[in-house]
Structures are given as structure tokens and as C-alpha cells.
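Encoded as C-alpha cells, here's the structure I'll be asking about.
Removed from the display is one protein chain of the complex; every other protein chain stays in position.
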Amino acid sequence: MTTPPREFTTSEGARRIAWAARGMPVLTAVAERLAQDGPLRGLRIGIALVLEPKTANLAYALAGAGAEVTVYGTASAHAALVADALRASGIDVHIDPSGDGGFDVEVAREFLHSRPQILIDDGAALIRLAHAEFPEVIAGLIGAAEETTSGVRPLRQMAQEGALKIPVVAVNDARMKYLFDNVYGTGQSCVMALLDLTNLQLAGRTVVVVGYGWVGMGVARHAAALGARVVVSELDPIKALRAHYDGYRVAALADVAPEAEVVFAATGIAGAITPDHVHLLRDGAILCTAGGGAFELPMDHLRTVGTPRTVRNAVVEYALPSEKHVLVVSDGECLNCVDGEGNPIEVMDLSLSLQALAVQHIALHFRDEPAGVTSIPVELEETVARIRLAREGATVETLTPELAAAMRAW
Amino acid sequence: MTTPPREFTTSEGARRIAWAARGMPVLTAVAERLAQDGPLRGLRIGIALVLEPKTANLAYALAGAGAEVTVYGTASAHAALVADALRASGIDVHIDPSGDGGFDVEVAREFLHSRPQILIDDGAALIRLAHAEFPEVIAGLIGAAEETTSGVRPLRQMAQEGALKIPVVAVNDARMKYLFDNVYGTGQSCVMALLDLTNLQLAGRTVVVVGYGWVGMGVARHAAALGARVVVSELDPIKALRAHYDGYRVAALADVAPEAEVVFAATGIAGAITPDHVHLLRDGAILCTAGGGAFELPMDHLRTVGTPRTVRNAVVEYALPSEKHVLVVSDGECLNCVDGEGNPIEVMDLSLSLQALAVQHIALHFRDEPAGVTSIPVELEETVARIRLAREGATVETLTPELAAAMRAW
Amino acid sequence: MTTPPREFTTSEGARRIAWAARGMPVLTAVAERLAQDGPLRGLRIGIALVLEPKTANLAYALAGAGAEVTVYGTASAHAALVADALRASGIDVHIDPSGDGGFDVEVAREFLHSRPQILIDDGAALIRLAHAEFPEVIAGLIGAAEETTSGVRPLRQMAQEGALKIPVVAVNDARMKYLFDNVYGTGQSCVMALLDLTNLQLAGRTVVVVGYGWVGMGVARHAAALGARVVVSELDPIKALRAHYDGYRVAALADVAPEAEVVFAATGIAGAITPDHVHLLRDGAILCTAGGGAFELPMDHLRTVGTPRTVRNAVVEYALPSEKHVLVVSDGECLNCVDGEGNPIEVMDLSLSLQALAVQHIALHFRDEPAGVTSIPVELEETVARIRLAREGATVETLTPELAAAMRAW
Partner (left out) sequence: MTTPPREFTTSEGARRIAWAARGMPVLTAVAERLAQDGPLRGLRIGIALVLEPKTANLAYALAGAGAEVTVYGTASAHAALVADALRASGIDVHIDPSGDGGFDVEVAREFLHSRPQILIDDGAALIRLAHAEFPEVIAGLIGAAEETTSGVRPLRQMAQEGALKIPVVAVNDARMKYLFDNVYGTGQSCVMALLDLTNLQLAGRTVVVVGYGWVGMGVARHAAALGARVVVSELDPIKALRAHYDGYRVAALADVAPEAEVVFAATGIAGAITPDHVHLLRDGAILCTAGGGAFELPMDHLRTVGTPRTVRNAVVEYALPSEKHVLVVSDGECLNCVDGEGNPIEVMDLSLSLQALAVQHIALHFRDEPAGVTSIPVELEETVARIRLAREGATVETLTPELAAAMRAW
């Protein structure tokens, strides 16, 4: 890597990045290969991810492979520290100064002026902005990689409507992404962040998880593991029945709201929780978002009808006209990122290594790729899995000719 | 249903079938619709499933809808009792008299002489036999439905090689099947059957699960829930890493064999466990199969080099030349079916209702369907899920126009 | 052991006893010591336990140590087979021929005519009968050992009222008993027996556990592990709060009865479940007992007001005047013993080894012991634990002089 701020720097941001790097053996290995093979040399790569120590290591890995890296950092608890460290290493960083976790269009525009040839996006915000305002960026893009469920959904919609102008790798669709990052990363760290931000515990609490996708499943599993009585709210009856079989009560949010002590929105869909839901909640219920963002909650309504009071760092209580109170954590933004340090290091090692390989794949194979949403080749996923398993001392079976034949036989 | 032996019969088989029917509200509801709508009237339908009380209820459901039903029953612990009850209700049953859980070609041929127009298969054994020997059956088949992972795999291989001559619905590929039947049905009941057949317990035991597909995942989850220290052996590095994240040790079978106290084969692949593996096992290790069959184990080798002794009902100990002993449960066949009562009733209610709807789908839409392997329409899956959730008193969210718009928006 | 029916006999009872012996390394080791040391030589020892393969091995162990063993066998699913095998080995067995799991006073009297000097009791039934009718047995008793919570409770009550005339070792009070046998033995095997007897499953079911002692805790833990939504009903608010923290809903039975799909009585107290409770249950609820016996349920009431129908082996449905139905498993007796094979082998290895050591302790130290209820010396518990851990390949820390000093320091 170009300027890996490992041992010899002392800034807090650099120290955090170095600590994260210790827990990212896969990214380290992938970075070494990229540096040797050289497919990224001279390319302009834009990274638009939550800015924290792990994503900083991705920036270093790509820079170390010879790319010209520009970073757009969604504000988070640690964004400023990390941005300082990256800039000190010569990487161009654009970051929303307000620090409220939202998306700053002005800063995003500045970032796009760097005219990235490959774009790593989170929530498809930058891809959509480029389509809307920056035809020259679109024209110059070899391709993009999208990290999240919330981002892949609109991109597929755009592709279906013929509006998508570039080829995109849906990194989120890879098993190596969603089976790990969404379940054990976001799912776990959002539960942890809630406990950390409130000093409360979940044993015996009624926790409603809205949405039983991979993130919701992870939230439910970790909350239940900590003793919560989990209720799952779903639209898809098959997912709902799965939650039932997993031992959770299943109920529409309107039906369970009067008992809910904590509500996690894990849908990735705007307006999933409505003002009506909020007024059905029991007094003192806590609302937060896992994985997606404040758009899932009726924040405008709360701010209009409620009287806010900060009762603890990152926890705002809204007094409603009904004399009931609702507490919102991290202003409804994804709480592990905005007020925590994001996902655990080891799980981001997987996701970001996959991103690095997706970038390599785009660089090598997307010059003539038509616009559309494609998957990351399964071999790249397996590469990530194999490096990690080897690091863990785990061994996998070998596909012998006999087994291969048995699998082909009928 | 034609002759539902509910309250008024007294045979043990009929009593078991009636008991199962109580726990199958979805199939009951689907049966009522089929009887009303009439799409199966007069069709010859062949059912080739493990013959036990739940599958008997599928036969009644189809017969009650006006079909002419013929059953090929893989022998199981309860097959004879159930066959008697079905025959008493006027349903034609062909069953292997040896009762060893294997596949009897002679009996299967007799069954195919009934010239089914729709075939429900388990393991694709009958479909393959018909392709090999019964061109006239193939010619008359509107379509078939296949129940298992082990059966779908060779069918896809046949389709890929151009050898498949009929359209097949891969019921196993439905989430409503594998998320429930494989994980909570087979996974759970194989663990239970082992405990029941041996009177042992799993707390503190090293249990190796070979194959981390849906069945293996179910076996691992239930074994761990009962206190086992589970080790997972896998070929696919991504599944292996998932097992690692689920908290299990991951190791190739050869590496962990010396510690294994119980080995569950859950691969569906012939020869997955080799003679070499067996000789590496610790003295007294128990071998069994979950979901697939004895073909996964080196039974021929054991019978050749080992000296067998029945140490308990369904448990045979092989003394090996090395003076070590290996115990095999249910002769290596899927132990919950051969020596238990198969999967739990409620989960088979889902799978068999899906089968009934697959049959309806074939009858209504497959007259001109080209040969190949297709999925069951997701609406039919949702039908099953919705009926069951309603029965459980669970409510699901409604897709409001606002939500639908939000899901389409970008 | 005198006549261990290991390899050379072929009766089914002997085969089952031999199979159990394989899984009882601790009892085997204890039996060897007892045979060498000789403290039991010539003593008349009465064993009054559920008669199944594991308890048969205790009889062999004591007989092998030179005692004259007489067995009173509570009827169970396997009692007759086991009794045959014991008798074939020359051990005197008294067993209730009715086989209904109850206590047969006539047979118990015959057993007491053997005038045991040491008595191993289960539920204190024999000790109480001897106090009531057999003063000469009481006079000749060196001491007794009691196995269960249900038996220790009345014995303590007798001691408090001055009615107890002999010294009793409360084996049940030993951590080596209740932490294992009650939680992992009875708790697990009762849940298993229910699934096995009904072919149902627990995922998504509302299961009420009445009583959150060690057995109830075990039932709750295993039911939850299989996906049940567990509700705990308790009298003791501290135990109730523990259940709450363990993630279960806590409610009085009357409050939760309308939702209960399965009710496990795990109280050991007569009349814990009342007729009123039964009439509050939802239609089709299943009632059963874990650990205690039918005395916990209102069986007389059900038989008086309900119309019974056997819907499956060991499952009787009572049609109530209200047109609701209640199902009772194993006639309300402890279902794992009456219709299963009792607790798992490994856990009974612990409990029965402890019984053997309790007998040794009584023989060596109780000649002048005053009447009362005492504990088993912790060293004997540790002996059992150490043998088992060594068998499992587990190592424990050594109490170094430094650690011992640190533990004494202040």
C-alpha cells in the first residue's frame, strides 16, 4: 500500500486504521495481489462508503495498487479522524462537515468532479446523482460496484426501466456479502450499538424487528441471543413463516406496536414505518434503524408533531400530543455507523476484499460490458472465503474426481 | 377426500393417518379447493414418496379431488400399516416387501405400469427409471414434481445433457420447501431419531456434519441446541465460512475424524464418505445419514472388511481389522424415515401442500410445457405460507400503494 | 459385576442393558472399586427406581460388589424386558404387572419383605410405606438414598415433624445430580419423548412450563432450542424473574392457558394444575408431566367430566362438556419414563454412580447416624465428575499452593 500508516504515525485516526488493518488479513492478501498484478494502475477510483477505519484500508489497498483514489465519506462518528489520516497519506477526501449522517449533495458533487472511472457506492446515492447531473461522469465510468440491499433495489429498477447507463456489480448479492456482512456485521453491531448507546439490556424486552431480510434476521438472532422476546413484522409471507419457525412471534407492526419496547426498522424501504404506527407504540418505546436509514422512519412527522429532548447522547425523546413519548436513536440513521464504529472489522474484511476484487473485475472485464446489474463471479467470492478459512486454520474438503463424477451422475 | 379414515376406522394405520391429518390444516384447505375446482378429475397420478401417515394424506387429498392415485412406497418403519389403510380406502399401493429402506426396481416397475400422467417423485428414482425403461410412460407424462435436493441435482444434469424428456417442477427449490422441510423437518428429526434409537445424548459430544446445505444446517443447529460441539465439513468454501460464522469448527472430515463421536452425512452425494475416512474415525464412532441415503457411506466396504453385530435395534457395530469399531444406524439409510416416523407433521403439511399445488399447476399449465426443470410459481408458495400463518394467528404486513411505490422508486 | 450380560447373551433385555453399560464408564469404574474394597459384601440392598436398562446396571454393580440386591421396578415401557434379564442373572425383581406407571402397593410390600438394609428410593414412596407399615424394615435400615426432588421434599417435611426414623442421603440435592440429571436428563428427554410420541414439532408453538426448578429449566431450555415460544409459570417470584431474564414470557397458568398449545407440569407438587386451569386451555392443548407424575394433573376430574379416546399410542383425547378437547400424554405420568426409555444413558451414568457411592457412604458411615436428611459428601460428587471428565479428555486446573493461599488470603 502507498502510505500505510502502520507503526510510525501517531495520530488517532492512523492508529485506528492500523488497528483495523490487523484484523483484515484477507484485504491485506488481496491488496498484495493487486499491487503485483497491476490492473488498477493509473485508474481513477471513487469510493463512496461510510468513512471509518475499515473503509480507509480499502482506500489504501486501491491506492497501493496504483489507482488514484478519491473518497466521499458519509459522515459518521469517526469520519473526521479517519479523513485526517487519509489526507495525511495523500488521498483526496470529501466529507460532509455537518456530521449528521445524511447525504450532502454539494459535497457529493465535488467528489464526482474527480471523474472516477470506477465507482464504489453505498446506497446507490452517487450513481443516481451522476445519472441525474453528471453525464460526463457516466460517460467515463467503466463500471460501478454497489454495496447494499438498499442500493441494489433501485439500480435493478432503473435497469428494468432502461434508465441505467452503466454496468454495475451488485456486490450485495454475493453470498460472501449478505451472509456475513448483513447478518453478522450489521445485524450484530446494530444490536450492540443500541445497548452501548443506552446502557440498557434486552433480556425480557419485547423487540420488534420490521423486515426479515438478512439484516433483520441478524438483528433478530442477536437480540434473541441476548434474551429479547423478538417479534418479526414482514410483508412477504414466506419470510414471515421462516421467522415463525425460527421461534419468533410474527405480527404486523400495527398489531404488536402497543407492546413494543424497541423497534428496529430493517427494511431498506422509505416509509416502512408510518406515523400511524408511531401513535400505536407504547409510551417510551425506542425506535431505530438497522442497515438502511432514517428514510424508513416517519422522522418528519415526529419532528412536526413531537417536542424533542435529548435524554442521552444520540437518544432523542419526542413528547407526542397524546402525552406518550417515543425515543429515537441516532436520529433514525443506521445507528452502528452514525454513532458506533460500524461493522466489526473481520466482517468488513470480507466485504471490502470483495469490493477490491469487484473493482479488479470491472477494470479487467467491463470495458465493453453493457449497462445492467450483474453479479460478482463466484470464483472471486471463493477466493475471499478460502483466504479467510486458511487464516482461521480451517480445512475444506477437496473435490476429488470421484466426487465430481458422483455430482454429475444421474 | 374420498375415504378419509378419520373417526370411523380403528386400524392402527388409519389412526396414525387421522392423527397426522389433525396437524395438516394447510393440506386440508388445499384439498378442499382442489375438490371444488376439479382440475385433477380423472387424471392418473403416481406418488412415489416415503410411505408414512403424512404422505398418505396427500394421496387422500388427490384422490378426493377426483384423481386416480397410485402409490409407490419406499419402505419405512410404518409403511406396512399405512399401506393397509390406503388399500382399505381403495388406493392402489406398491411397496417393497423387504422393508430395508432401499429402492426395489421390480416394485417400481409395477408402479409405473399404472402409467401415471403426473408423477410425484422423491430422489428422481422413478423419473430416471421411466426414462430408462418406460418410453410409453414418458410419452404420457404431463409432468412431474420432484421433492428433494438429491433428486433435483441429477434432473438438472439430465436437462443440461439434453436427456430429460419431461417438464419437472423442482419443488425442492421452493423456499417454502427447503427453508422448512430440510432445516426443521429433516434436520431436526434426524437428530431426534438418533437420540431415540440410541438413548444417548449430544451434550458435550463432538458431532461432525458432512455437508452444510439446508439439511446439514438443520442437523448442526439442532445438535448444537442440544449441547453438541459441532464440526462442519464442506467442499464449498462459502458454505464452510458460513458454518464458521455460525460458531462451528470447520474441518475436512479426514482432519477431524479421529475426534468424531457422531458423523452425520448430509451431502446427497454418492461416496461422500470414503473407506479412508472410516478408518480414521475414533473407536466407537457412530455413522448415519440425514436426508440422503446409504449411498453416501461406504457401506459395501464396511460389509466387506468389518464384522457386523446388532448391538441395539437399528444399530449395527462393525468390528474392523484394526480392532476399532464403527456403529452404523439404520444401515446408513436416512434414519428418521427408515426407523422413525419421518419428518414432523407440521412441516410435511407445508411440503405436501406444495406438492398438491405443484400437481395442480402441472395439470393446468404443463400440457405444452417443454422438457426441463422449472420452479413452482412463487404465488403458490405464498398461498401455502398465508394459510399456515393465518392458522397460527400471525398477521403479515399489507403492501400499501405507498410501500409499493417506495419499492419501485429510485 | 456378578453376571454382566455383556457379549454372550442374546435376550433383548440383556442387549439393552449391555448397550447402556457401554455408555456408563463412571459406573463401571465405581463398580470396580466397590468390588475391590468390599464395603457392601453381604448387605441386603433394595433398589426402587424406574426399571430400565441403566438402573439394571446399578443393580449389577451392587451385586458385583457382593451385595444381595432386590429390585422394585416402577413399570415403564421397558420394564418387563429388563426384569427378565435381571432375573436371568439371579437378581430378585418385583414389578407391577399392570404396567401403567403407577405405584403398586401390593408389589411394593412384597419388595419390602426382602428387608433391605440400605434402600435406594425414587419419590420416597418406599420409605414412606416402610414408615407406615413396616417398623421391622425401618429398624433394620442402616440408611436410604433418595433420588428425586419430589421425594426429598416430603422427607424433609417428615424430618421437620420428627416423623423420619432413618438417616437419608438426599442424592437429589447433589449438584452432580440436579445440574445434570434434572436439566439435561429429564428436561431433555421429556421434550424428546413428546416429539417422538406425537410426531409433532415445537417450532412456533406456545409451550407453557409450569415450575421453573431444575427440571422445568431443562424443559424450557430444550423446548426453546427447538423453536418453541416458551412461557413459564411459577410461584416463586425469584425463579419467575430468572425465567424472564432467560428470555421467556412469565405468566400464571390461568393467564396464559387460552394460548397454550402444550403444557408441561414440572412442579413435583400434587394438584399443581387444577380443573379450572384445564377448562381455560385452548381446544386441542396437550398436557403432560416432566419429572414428577400424574398427581400434578387433575386426572380424576378429566376422567369424570371428559370422554376419552385414544388418538395415538400414549395419547388420549378427552372431549370436555364445553366441546373443547384436551390431550393427555402417557396418562399424565412422567412421559420419558413411561413411554420412552427414560433419561439418556450418559446422564444416568452420573446419577447412578452417585447412588452407588451414596450406598457405599451409608454402608461405611451410617451405622450410628441419627435420623435426618443429609447431603452426599462433596468429595464423592467430585469423584464422579473427575472420572467423567477424564473420559471426555477434559483437563481441570490444579489447585496450586499459590492459588490455595490466594483463596485463603484477605
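Quick notes on this structure:
Labels A, B and C are assigned to the chains in the order they are written; within every chain, residues are numbered from 1.
Definition applied: contacts are C-beta pairs under 8 Å (C-beta built on N, C-alpha and C of every residue); 3 or more make two chains touch, one makes a residue touch a chain.
Please read all numbers here as calculations on a predicted model, not as lab measurements.
Among the displayed chains, contact with the absent chain in the complete complex occurs for A, B, C. Of the candidate positions C:139, C:364 or C:394, contact with the unshown chain belongs to C:394.
Although one chain is not drawn, the whole complex shows that of B:246, B:261 or B:397 it is B:246 that touches it.
Interface note: of C:175, C:309 or C:367, the residue touching the hidden chain in the full complex is C:175.
Screening C:106, C:136, C:255 or C:300 for touch with the missing chain picks out C:255. Of the residues in subunit B, those that touch the hidden partner chain are 203-204, 224, 227-229, 244-247, 249. In the full complex, subunit C touches the omitted chain through residues 124, 128, 153-155, 157-158, 163, 175-176, 179-180, 183-184, 233-238, 240-242, 244-245, 249-253, 255, 269-272, 274, 350, 378, 381-382, 385-386, 388-389, 392, 394-399, 402-403, 406-410.
In the full complex, subunit A touches the hidden chain at residues 15-16, 18-20, 22-23, 53, 184-185, 188, 192, 195-196, 198-201, 203-204, 222, 225-227, 284, 311-312, 315, 340-342, 344-347, 392.
One rule holds in what follows: only the chains that are shown with their structure count from here on.
For the pair subunit B and subunit C, the distance between mean C-alpha positions equals 37 Å.
Listed for subunit A are residues 244-245, 249, each touching two or more other chains.
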